[in-house]
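Note that one protein chain of the assembly has been removed; the remaining protein chains are unaltered in position.
Here is chain A:
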Amino acid sequence: MRQSNRLKQGGRIERSRRLTFTFNGNSYEGYAGDTLASALLANGVDIVNRSFKYSRPRGIVAAGAEEPNAVVQLGSSEPSQVPNVRATQQALYEGLSARSTNGWPNVQRDLMGLIGKLGGKMMPPGFYYKTFMAPASMWLTYERYIRKSAGLGRSPGESDPDIYDHLNRHCDVLVIGAGPAGLTSALVAARSGARVIVCDEQEEMGGSLLASHQALDERPAADWLSDVLAEMEANANVTLLARTTANGYHDHNFVTLHERRTEHLADTAPMVNGRRQARSRLHRVRAGRVIMATGAHERPLVYAGNDIPGNFLAGAISTYIRRYAVVPGNKLVLSTANDDGYRAALDWLDAGREVVAVADARQAPDGALVEAVRSRGVRIIDGAAVIEAHGENRVSSVRVAPIDAAAFRISGEIETLKCDTVASSGGFSPVIHLASHTGSRPSWNDDIIGFIPSLPKGMLAAGSAQGLHELGAVLRDGAAVGAAAVRDLALDAAEVEVPQVASLHESAAMALFQVPHDKPTLRAPKQFVDLQNDVTAAAIELATREGFESIEHVKRYTAMGFGTDQGKLGNINGMAIAARCLGRTIPEVGTTVFRPNYTPVTFGAIVGRHCRELFDPERYTALHQWHVENGAEFEEVGQWKRPWYFPRTAKGKRETMHEAVARECLAVREGVGILDASTLGKIDIQGPDAREFLGRVYTNKWAKLPVGRVRYGLMCKDDGMVMDDGTTSCLAEDHFLMTTSTGGAAAVLEWLELWHQTEWPELDLTMSSVTDHWATMTVTGPKARDLLAELTDIDLDRDAFRFMDWREGKVAGVPARVFRISFTGELAYEINVQARAAMHVWKALFAHGEKYDLTPYGTETMHVLRAEKGFIIAGQDTDGSVTPEDLGMQWAVGYDKPFSWIGKRALTRPDTVRKDRKQLVGLRPKDASVVLEEGAQIVLDPQHAIPMPMVGHVTSSYYSPTLESGFALAVVKGGHERMGETVYLPMADGKVHEAEIVSTIFVDPKGERQNV
């Protein structure tokens, strides 16, 4: 039968718009305005899932974000799969396709359910850890099957076609929750002239007013609601965001709002004018004041069989009947400890169904709602509760008994009542999640039987979120809090007339969490506390018996409040049970804290547009296009894209990297090569004290460097460890150009600024990054001079333009600075021109370079060539624990400089003068064909029992076409004293390589080639 549970009239649904949808492959019908949950209930679908651990059948329990069971997998195609969707929060749309996330082969007949049934007693908390812990090597195998049987949805196997946006926003007042408190506070703020954002997670704004019986100013609540929304809609200072969840509250009133823009329309965002719409927006809001008007969640009672489909929260029953015109059963038993639960009974009666009985845990309740139900002839059993529900796939009867809550026992005859639905209400828990996201712990309040938030600075709570209950009081509080928020921001609070609500006589609520059973908790049928994580009252009791006394430990041992649920429904009941077992009060047991996100947020929304080519900024040199056109393979160096090598294709065959690098290396050693070195960090330093400053930040001397000369420098941190290196050129007496490693450029500039601004502000100098302003082209090899001479007016004579000189002139008609420095060990000129002229110069060099077979080379060849010369790369051959002396670079240390430069004092600390420090050496594998693995550990005795003492590791390793052998740089304990010794490198595959410790300089030890 179609929509058998749908009432003939009522509800906020559009009956003229029928929608079809599928759930687990079956087709159903619903109406526009339904949620997936209300539509499933309308169609009498009882089982929506299997439970996480015991595979028990589960049905819908709630009507909002707190729903623990109806967590579904959405999506009609592979790319549109979305896990973790709560059916209670998913608007119905035409063609919606959803599946249960759990259950194999399906939710109706589940094999794991048998195990859960047979093995329930055999699956205590910690079951998986206790059972599958040995042998440890099998855990990965076990885990695969455990995960398969305990899934909570799966991620899509194909790329997401949707796009997601991020928006940065600022406002005076952010109101979270558009129920009665949120709306009155927003109204006050808006009328006071504040910039206001109101967000609400539901499809429609209004919160509890959407299903309220009560009249506001003697009009239906819905009328007041539409007036208020219309007023705010018309106010340009107000932004209303429905379908928008405040998922995280972060420091200093920074709140992330997730706005779902198209998820109520289709499973992928629609196209408009040929463009795909953004599926969702993540609003990053910085608010002057945040008003948390998030309301309260009803607490279910904990009784045996409380997870059988047909058990509902009392408030959810009312919502389904009043908002969706769905009555999810025929015969209702209500179990409550407060007056509010009676609303469910009244709505049930109004829907024309039978209320079998109300079990009220209190003695002689006489509230207005109680009397309203009594007057309609419903049997009310005082001092009693539902202690157990029976049924396979749906509740068929309940056992009701008088209880003595204080003594935690049954106090009279148990009677069995036939019914198909149980509604329970244990009270209301303020939704305080956001207030505790930054670490504040909420405090217990006996009056409201719940936790109230400890508010971070800048946040205010209004209405039910701080424990208020009665509608009139909630509205008045909203107005007062709105006024307080705008006054905090130095605005005058506008007057708002709060609508009048008739107040009802209420009998006091009673604190009831777990209902006693005729058997002790450990032997009674399962009484569920956390339905999503399958945590029972018995599990909590067992955890406390096993010595887990801290609520944080109980949580981790039982998994209560974990995962996507974040304890919305079960946490307080769980704490109350732990408190009972430990003989303490709830405040003594304390609470766990909630973490973002409040409800799951899809990764797409978090990522926004920062994916694919926009994942990370890419930096290109001025010559990038040439590299692309000439077939370069690229390497990522920080954000830079650098040519890695330039493979050539000959006779249809493309070179491998090994072949290309060998060719490039030999071209530099025997002819001439060219490297785009533009990414090198460049810092322009000017000022009368620039030279003094260099002397303090570098290890070596700068006092006498004349204009026109270049010097290599090492930079240490004050602990004496090498941090970066590079060359600095003297452009004028008060003007220097420093180069840094590519990856270290920004950090080095910040480091220099730190010293200048905090320690030596009296030094007169300024620094500026010029990395992007200058393009750098390194022309290097024996024929470099011949090539460059064809293009420049600079005198390249070996005595006029010496090694470590720089000259200014023109190259290819363009003003240039040419530095004769060498990172290859060959004759080399680094040509610097303005970046915009770089392509012209580069192409001119190639036009003239053809006859010299000018060969472009990339970073891989650069590495081989520099390592053959023993030139270090800071961050590769050093790791923050290497001193200049460890590198054998005493020649670059000015021990007698007058100022105690950065790093000097540390070089005489006992640890830095140890003889057995790891020192940089060369390694020559005994087998020339071996290229050692970078990072490989070095041992002295490969026969030593495991664990072998490790004396060092390989830092750089390549194949040298010049040496026709593999070679490496490595750090070895006391390595400088071990020249000629043999060391061993045991590899993961069992092979042991043998290598000889040699000098770090493999090619041209005397440095003659760069000096020609």
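Convention: a contact is a pair of C-beta atoms (placed from the backbone, for glycine too) under 8 Å apart; a residue touches a chain by one contact, two chains touch by 3 or more; residues count from 1.
Everything below uses one rule, namely that contacts and distances are computed from a predicted model.
Peer 1: What is the missing chain called in its UniProt entry, if the choices are "Aldehyde dehydrogenase family protein", "Sarcosine oxidase subunit delta", "Autoinducer 2 import system permease protein LsrD" or "histidine kinase"?
Peer 2: "Sarcosine oxidase subunit delta"
Peer 1: Touching the left-out chain: which of A:Pro328, A:Gly341, A:Pro456 or A:Gly726?
Peer 2: Considering the complete complex, A:Pro456 is the one touching the chain left out.
Peer 1: In the complete assembly, which of A:Gln500, A:Ser900 or A:Ser999 touches the absent chain?
Peer 2: Of the listed residues, the one touching the omitted chain is A:Ser900.
Peer 1: Which of these, A:Thr101, A:Ser192 or A:Asn253, touches the one chain of the complex that we don't see?
Peer 2: Among A:Thr101, A:Ser192 or A:Asn253, only A:Asn253 touches the chain that is not shown.
Peer 1: Of the residues A:Glu733, A:Glu759 or A:Asp941, I need the one that contacts the missing chain.
Peer 2: Considering the complete complex, A:Glu759 is the one touching the chain left out.
Peer 1: Just the residue numbers, please: which parts of chain A touch the chain that's not shown?
Peer 2: Chain A touches the chain not shown through residues 250-254, 286, 438-439, 456-457, 718-719, 750, 753-754, 757-759, 761, 900, 904-906, 909-910.
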